[in-house]
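With one protein chain held back, the other chains of the complex are shown just where they sit.
Chain IDs A, B and C follow the sequence of writing; residue 1 opens each chain.
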Amino acid sequence: MNKCEIKFGKMRWKNPVTVASGTFGLEYAELFDLSQLGALTTKTITPEPKAGNEPQRIIETEAGLLNSIGLQNPGVQEFIKTDLPEYSKIDTNLIVSISASSINEFASLVKKLDTQLGIDAYEINISCPNVENEGIAFGTAPEIVFDLTKKLRETTDRTLIIKLSPNVTSITDIAKHAENAGADGLALINTLYGMAIDVETKRPKLHNIVGGYSGPAIKPVALQNVYKVANAIKIPILAMGGISSVNDALEFIIAGATAIAVGTYNFINPLGTIEIIEGIQEYCISHNISYKKLIGSIQI
Amino acid sequence: MNKCEIKFGKMRWKNPVTVASGTFGLEYAELFDLSQLGALTTKTITPEPKAGNEPQRIIETEAGLLNSIGLQNPGVQEFIKTDLPEYSKIDTNLIVSISASSINEFASLVKKLDTQLGIDAYEINISCPNVENEGIAFGTAPEIVFDLTKKLRETTDRTLIIKLSPNVTSITDIAKHAENAGADGLALINTLYGMAIDVETKRPKLHNIVGGYSGPAIKPVALQNVYKVANAIKIPILAMGGISSVNDALEFIIAGATAIAVGTYNFINPLGTIEIIEGIQEYCISHNISYKKLIGSIQI
Amino acid sequence: MYFKKIPVLKVESVNDEYFVLRIRDKELTQNIKPGQFFQIKDPDVAIPLLPRPFGVYDIKEDVLSFLIKKVGESTKNLSILEEGHIIQLLGPLGNGFPVAQNKKVLIASGGIGYAPMPYLEQKLKEAGNEVWFYHGGQSSNDVFCDDVQNCTEDGSCGHAGLVTEHIENCFDSMDVDVVYACGPELMLQALSVLCNERNIPIYVSLERIMACGVGACCGCVIKIKENGKVVYKKVCKDGPVFGGAKVIWDE
Partner (left out) sequence: MYFKKIPVLKVESVNDEYFVLRIRDKELTQNIKPGQFFQIKDPDVAIPLLPRPFGVYDIKEDVLSFLIKKVGESTKNLSILEEGHIIQLLGPLGNGFPVAQNKKVLIASGGIGYAPMPYLEQKLKEAGNEVWFYHGGQSSNDVFCDDVQNCTEDGSCGHAGLVTEHIENCFDSMDVDVVYACGPELMLQALSVLCNERNIPIYVSLERIMACGVGACCGCVIKIKENGKVVYKKVCKDGPVFGGAKVIWDE
């Protein structure tokens, strides 16, 4: 009697919890059985290998983490050869996060991945703040989001999740464009822009100057975005941003998220996802509410 | 030999520290001599009295504060009668923060205040997230910011500071429009949008559902905005957002702020402004740098 | 109003849930009205950010005491402070209770609402009032002193039942001029109704989440009836004590 199964696009999840792209890897298989997760999400894969940004790449700040990894990844070829077979062995949904620098590049990346078994969904990362002149431009222009989503919708039958940036005037506008173009679901939020300076050297603490801000500090902002978007669209939301406890996860679900992803908190407590899965189930039982009813159950 | 005097628009400040609008009041005169501050900033005043939003209006969250005060204020008439005479007695600059619901209303508010002595600058609050269909719309449309600033520039000779919202796709775009229309300086940032939910009652913790997020959690975001805007404009910046220590203030100054404002931290340490003023002076002395040189001294 | 950093004189546990925090200071112990409060924080603790408000429990010479219930992070942190640890205090804050003169007065408290009442009782007695003191709690854990009329819901100490029931009975037998109350809002609301019916003035001390504590942020407002209108009043500055008849209670 597992009360927390969900449908997300064409996928069925045994529970509503996955990991946020870029914050998790197969390394954690040493610690627990990864098939316990509702889904796995890969770090973002690009058409060609990416070395990533110069270090310093991470710095802890006020209740959060700044990162400028710069989408370091081995490229799709190597991903298919090395990582995908490993992921495929794990008995849960696989969401492959991808990024590219043009609509056509995105489409051919999806085409290439579509030839492979073992992939259940694509998360389209149009919101990474760490890749110059790329990625983020997509995420801020509603029309481009529409065109990109439409093109990818024509390209694949697999579940298509568009991951949105919070660094915009109207995230609902962009969300609606993605929905109208045929997205199966949305993921939000990617990191906020943030920065830190060393006052002794007068240098930015990150080599890239500006980084992506994640962790507990961004939770209220993420929650507000999820609530707003949930009220504007009908497709399911995969929510993330600072989730570090069962309580945090529940707030997002009550605000309207169908599923949640744990990001930065993996670094603090690698077993946090499992504790959150159990906690959600316990909440549903002790509050005598089905998971389905819990989604968007906010009382205004 | 006070090394930290500044010019801000037509004002001269004895030091670069003021308080953020809405987070300070004459009540604190019981604790210290308010003339020690470089400037005082009033809470936002509107043409008519405003009762403010229904409670619950504040809630502490992850390293920050959510508020939905809703610009509670006695209106300009009462402000001129009761508060202004008290403020005028304090020997420092007075920045009056104002808001209104149309360009014309803004202009006549400024006209009314222009008849009064003792006001050194207006901070134009076009970025309050807590007033429905009002305020925030101004802050997100560059053309309206331009028109509003131009109109006010034609209305008054006093220092005109436009206060910007971080909840936009491109804050630099809006900053440039304000500068081009004749603003003397910019204030940033106002609060981020944020939200919190009580998972037992399933109700938003704020009656207004969404509130403004301030405090340490938003500092990296504010710093990034200040850095970006400082690189795009020439007029001075009054920076705020989570400043809670001398170190925080220095980061903003090194990023390009001419002056800084302490907001939420007043609630935590009402003498924080004084400690920050002293700390900035000590830093300049121990690092043998003039305050003027410190502004925007970031090493890239 | 002062803002001071002062060493903890002592933290004394009352029982698992309650403790008394004491500090020693000449200035802070001057001219404090019963019902006034302080904003207190351990400056070494970054989160929670905000200080927390606590009413004045007792003043003996230059020792100022607070009776505190452990309910969350801040109160738990305060409960384990050691002697000499520096804490910050802002206050005294708020209006405090108006102290009647030579009247028959009734003090009613519930749970941690007991905290400001012993000091109020002392001031009332000094002003020549005849004082009855009723206190209610869930169990004997919530009872602090034998010298008052204690009621516990589980009957583990004093009278069994709700303190409001006992007070209602008393109203029939005693002639009360003024009521002072602090405790859960449902209790304050019920008492206000009882007093209203009998035309007895009642002063209630309210709690709201606070940020500044001094009236600057407008964060802590409640709705009050004033001259036929409903207005917002700041619990920190206009209160925490309000006339019970004027308060618009939450549904």
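The rule we apply is simple: a residue touches a chain if its C-beta (ideal position, glycine included) is under 8 Å from a C-beta of that chain, and two chains touch if they have at least 3 such contacts.
Remember, predicted model here, so these are calculated numbers, not experimental data.
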{"item": "Chains shown that the absent chain touches, full complex", "value": "A, C"}
{"item": "Per the touch definition above, residue among A:Val17, A:Leu40 or A:Ile59 touching the missing chain", "value": "A:Ile59"}
{"item": "Sole residue of A:Thr18, A:Thr46, A:Asn208 or A:Asn266 that reaches the chain not shown, by the stated touch rule", "value": "A:Asn266"}
{"item": "Positions on subunit A contacted by the hidden chain, ascending", "value": "22-25, 27-28, 30-31, 43, 51-52, 55-60, 62-65, 67, 69, 72, 215-216, 264, 266-271"}
{"item": "Positions on subunit C where the hidden chain makes contact", "value": "46-47"}
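We take it that only the chains that are shown with their structure count from here on.
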{"item": "Pair of chains whose C-beta contact count is the highest in the structure", "value": "A-B"}
{"item": "Gap in Å, rounded to a whole number, between the CA centres of subunit C and subunit A", "value": "48"}
{"item": "Centroid distance [mean C-alpha coordinates] between subunit B and subunit A, Å", "value": "34"}
{"item": "Multi-chain contact residues (two or more partners), subunit A", "value": "63"}
{"item": "Interface hub residues of subunit C, defined as touching at least two other chains", "value": "47"}
